[in-house]
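Below is one structure. I have some questions about it.
Heads up, one of the protein chains got dropped from this complex, but the rest are sitting where they should.
Residue numbering begins at 1 within each chain, and the chains themselves are lettered A, B, C, D and E in the order written.
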Amino acid sequence: MENILALAADNLGSPIILSFALGLAAAFARSDLTVPEAVAKGLSIYLLFAIGFKGGAAVAAHGLDTTLVLALLSGGVLSFAIPFIAFGLLRVMTNLSTLDAAAVAGHYGSISIVTFVAATSVLNSQGIASEGYMVAVAAVMEAPAILAALFLVSRTAGGGDRMDSELWREILLNGSIVLLVGAFAIGWITGEEGLASISSFIVAPFQGVLCLFLLDMGLVAGRGLRQARGVMTAPVFAFGVVMPLVGGTLGLAAGLLLGLSTGGVVLFTTLAASASYIAVPAAMRVALPEANPSIYLTLSLGVTFPFNLTLGIPIYVAVASVLT
Amino acid sequence: MENILALAADNLGSPIILSFALGLAAAFARSDLTVPEAVAKGLSIYLLFAIGFKGGAAVAAHGLDTTLVLALLSGGVLSFAIPFIAFGLLRVMTNLSTLDAAAVAGHYGSISIVTFVAATSVLNSQGIASEGYMVAVAAVMEAPAILAALFLVSRTAGGGDRMDSELWREILLNGSIVLLVGAFAIGWITGEEGLASISSFIVAPFQGVLCLFLLDMGLVAGRGLRQARGVMTAPVFAFGVVMPLVGGTLGLAAGLLLGLSTGGVVLFTTLAASASYIAVPAAMRVALPEANPSIYLTLSLGVTFPFNLTLGIPIYVAVASVLT
Amino acid sequence: MENILALAADNLGSPIILSFALGLAAAFARSDLTVPEAVAKGLSIYLLFAIGFKGGAAVAAHGLDTTLVLALLSGGVLSFAIPFIAFGLLRVMTNLSTLDAAAVAGHYGSISIVTFVAATSVLNSQGIASEGYMVAVAAVMEAPAILAALFLVSRTAGGGDRMDSELWREILLNGSIVLLVGAFAIGWITGEEGLASISSFIVAPFQGVLCLFLLDMGLVAGRGLRQARGVMTAPVFAFGVVMPLVGGTLGLAAGLLLGLSTGGVVLFTTLAASASYIAVPAAMRVALPEANPSIYLTLSLGVTFPFNLTLGIPIYVAVASVLT
Amino acid sequence: METHKAKRVAIIIEAPMERRLTDALTGAGVTGFSILPVLGGSGRSGLWSREGQVGRAGGMIQVVCIIRPDRLDTLLDAAFKVVERHIGVVTVSDCEVLRAERF
Amino acid sequence: METHKAKRVAIIIEAPMERRLTDALTGAGVTGFSILPVLGGSGRSGLWSREGQVGRAGGMIQVVCIIRPDRLDTLLDAAFKVVERHIGVVTVSDCEVLRAERF
Partner (left out) sequence: METHKAKRVAIIIEAPMERRLTDALTGAGVTGFSILPVLGGSGRSGLWSREGQVGRAGGMIQVVCIIRPDRLDTLLDAAFKVVERHIGVVTVSDCEVLRAERF
């Protein structure tokens, strides 16, 4: 417990979290501070490229774990299974419509890559190692949740033609997945030599870039929260804090069963606990346009993301440290 | 005197100033070289974040001066007082209308953060230390001048309803101030440890980023000068060179009275000598739309900014070195 | 021959080339991965500034070669001469109209600065030195080819009024040339001291930035190739591979005659072998709007650029190493 | 200067639907369209702004299509199928064009 | 396809006035609007271009508002109060909309 508090305090006082808090505060105060869309997208391209590349280079350096395939499989299964649990919880805890509940549920099966990045940066600062291929697990977990959400809708709300092959292609080949997996492959192929040649670009300034990116995330999350005051009832809000703990527990269990390293377990927990706010919302606007975007965007970006960033990750680190 | 010349020569031959000159030259030659707006804004977010953070970290490292509060107060007073002097000078030197004169005057009470950044970078290269909290003084000096300008107008040109609470909020919470002060706070809280974790982002590449930013400033200033040939009469032009020396003298006096370090006096002088071209123009477009933006933008960005950058700062450094 | 293969293999496995391949693959798979236009332009401003500055600093460090003027002259002559050869080849090999052939020919006389940058980065990794002023040669080679193309048209397709003084100004003062030459001058003036002050911005992260830029180039080239399937007949395609070898041979000869260093010969060869896809297309849209942009853009960006990047440069390095 | 009557159809729609809409337009025989950015807006589903977005999901774009008047109905039918369940605005106005042979 | 008469009001105004204008529109009962970027332009106050700006002060944006014809006057009155002392252009044109229930 002390451990958790110390870690949480440490985490809360890091430039990364404080930058996020600054963004939140600026948005609540209705400052006109904004990060241009193109710059935000540039930063996220940088982060995806760097995190993918470093994961691949780590795999090249430490060799392939025999559990890699099992980890990928478990990731896919978790991503598909979690929405069903989330959907059940939402129907019990809140009075969201079936459609809205299914859309929200889909977000929680999928993952937030920035939460993943923040977790790796906490691991780094604590000197805890992790499996490089967790990046690939993250990529695998992006999409199955969307399928689960559409399945939930077709079962309960009728209409099974919401998914076409075009949408499949869009989901599986969305920019983030392609960049993450591609950079992972490049890192793997070029290995330590490749990493050395570009490390003053993707390693040294990484933490600083993450600060600016989280400043922007804070701005976006804060504006979302301010505008969504109407739809965010207390039970819905509560779901955004409870669900990451539920999902995280499943991820923790999976990580332990797979025999991952402490860092690997933390990352698996974090992935399962995090909720998507890029890939899934876009898919939902195409396939479930009737679902209210304010609800799912605010929940995943305005509630669960900050929760994981501030309290969740330290908890996951502390628990995993005890259990591995 | 020799000292000044040597410093000025050194300064004029630095990559930063030459980048600015390149931008100016490209604009005069009507090259289509442009820095996209989003990139320019991204660079300025970087500069504000870095300068604020480093200021805060310096305060954390060297402790709080007892003069901090007095410096903040003097900054506020100077920012409010300078427009009255500028207004008087303008009425004597030029034949600008009351409205235009008041609008211009407001710009000179406020500050240019890039001029401030350029001064810190000259101080660094000369190994002259300064108080970290001067960043906070800069933030305090942004807004009072706007109030002074509106007061000048309401007194002389009638109509006191130009300022509403909404505009106040916009001015005090404008993005630059929030980011600068917020980064300052983050730097202060996280201290040297925080700085170490992101210094390869905000310290190492700083000078280089400043070059690109000044390249863009040169382009913008040059285009402004080219388009404003009509309105820029000789006396108006002269004001743009005389006023920074007048304002700078006041800043110098204040810095000396406060007993700041040599670097601190230089920065105070620079702040008082510089003129705003971001916060104040935006406020003026809302509150004094009848004032001609070509005049105040060209004066502050096209005349005073280059003057301070090339000759002003070396003068301020030389004078402060002699007097402290 | 072994040498070439080893170099080619090395080159093909570098993060830079793999990033380009990732972009190509993403575009072929119709992923929605894109680099925002503003970010791409920001990256190219960075690359031009860095490469120009480093070239100038190298000249300051190693002194001026007596062959500088001859190299500049030869560059200009080659740039003007190559389009005539390209035009002849096109008339023989393909059935493009006179207009399209002239437009394409113009691109091959001019140069691709990113190919040049990629070649310098291969030279660096092989520890091969080159003349810093080759950057200036690159700048000189941008424009004469456009004149040659318009001459070819006016001779064969009538209408000599396609070129006005305004277009001349636009071509000679286009952003890339101004930035490249300007940064070269700044690097020259500020020398090693200037380079030291910003090297953690323009040297250390250079390779990494180049990766992201080539990722974007891959995306653009891939999308172009996909859309241009119709116009790209086999002979046209073949021209895109044969022409760089022809042009490169001329560049090689010139470099050898001038007595350049091995690296200098490689760069001269690369410049002559590369085709423009920024300056010349823009000029062609103004002066030869009837020529089909899909043909020349796809050829230079979709065929010749990847060819040089992957196979061309290693070949040029190997041949130049043998012959110098 | 001789001008010809035409219709200008402007459709504001969510960015993820862009390709579906333009495919439908092309399918309905439309020979050209332009896509314009939208920075932000407000409607029944609340305020939004492009700078407050992490992903593409929340943004909107505008598709503008100049067509011969007799093609209007085919176009609107095709567009409506895509827009139907989605938020967005479809407007039609009269205009004149130069170089009518292009449409 | 059934369409309904509507008015399209387009207001080009300086960026710092954006919120004041949209607040005024909302106050006048407008149910929706879209904000479009403007890259540059020229008028009585000279040429300007978005890429030649350090701050937001110099840029302009375009607010487009589709409304029912009977609401036009209320809207114009509200808009005029904001635009009055400022530079900028207000145009109104006729158009037709699908899904009139949305306006």
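Here is the rule we go by: a residue touches a chain if its C-beta (ideal position, glycine included) is under 8 Å from a C-beta of that chain, and two chains touch if they have at least 3 such contacts.
Because the structure is predicted, anything quoted here is derived from the model rather than measured.
S.K.: Using the document's definition of touch, tell me which of D:Met17, D:Ile61 or D:Ala78 contacts the absent chain.
M.R.: D:Ile61
S.K.: From the listed residues C:Leu24, C:Val104, C:Leu152 or C:Met284, report the one that touches the chain absent from this view.
M.R.: C:Met284
S.K.: Could I get the residues of chain D that touch the absent chain, sorted low to high?
M.R.: On the side of chain D, residues 1, 3, 6, 8, 22, 26, 31-37, 61, 66, 93-99, 102 touch the unshown chain.
S.K.: By the contact criterion defined above, which parts of chain E meet the unshown chain? Give residue numbers in ascending order.
M.R.: Interface with the chain not displayed, on the chain E side: 12, 36-44, 49, 60, 62, 73, 76-77, 80, 83, 89-94.
S.K.: Touching the hidden chain in the full complex, which residues of chain C are there? Just list them.
M.R.: Against the missing chain, chain C presents residues 34-37, 40, 44, 166, 170, 216-217, 219-220, 223-224, 227, 277-279, 281-286, 289-290, 292-294, 297, 301.
Going forward, only the chains that are shown with their structure count from here on.
S.K.: For chain B and chain D, which third chains touch each of them?
M.R.: A, E
S.K.: Fitting the CA atoms of chain A to chain B, what rotation angle results, rounded to the nearest 5 degrees?
M.R.: The best-fit rotation has an angle of 120 degrees.
S.K.: What whole-Å value do you get for the distance between chain D and chain E if each is reduced to the mean of its CA atoms?
M.R.: From the centre of chain D to the centre of chain E is 19 Å.
S.K.: With chain centres taken as the means of their Cα atoms, state the distance from chain B to chain E in Å.
M.R.: Distance between chain centres: 34 Å.
S.K.: Please work out the Cα centroid separation of chain C and chain E, and write it as a whole number of Å.
M.R.: Here the centre of chain E sits 45 Å away from the centre of chain C.
S.K.: Please output the residue numbers of chain C that touch at least 2 other chains, ranges allowed.
M.R.: Counting only residues that touch two or more other chains, chain C contributes 32, 36-39, 42, 200, 204-205.
S.K.: Which residue numbers or ranges of chain E touch two or more of the other chains?
M.R.: Within chain E, residues 56 contact more than one other chain.
S.K.: What are all the chain pairs that meet the touch criterion?
M.R.: A-B, A-C, A-D, B-C, B-E, D-E
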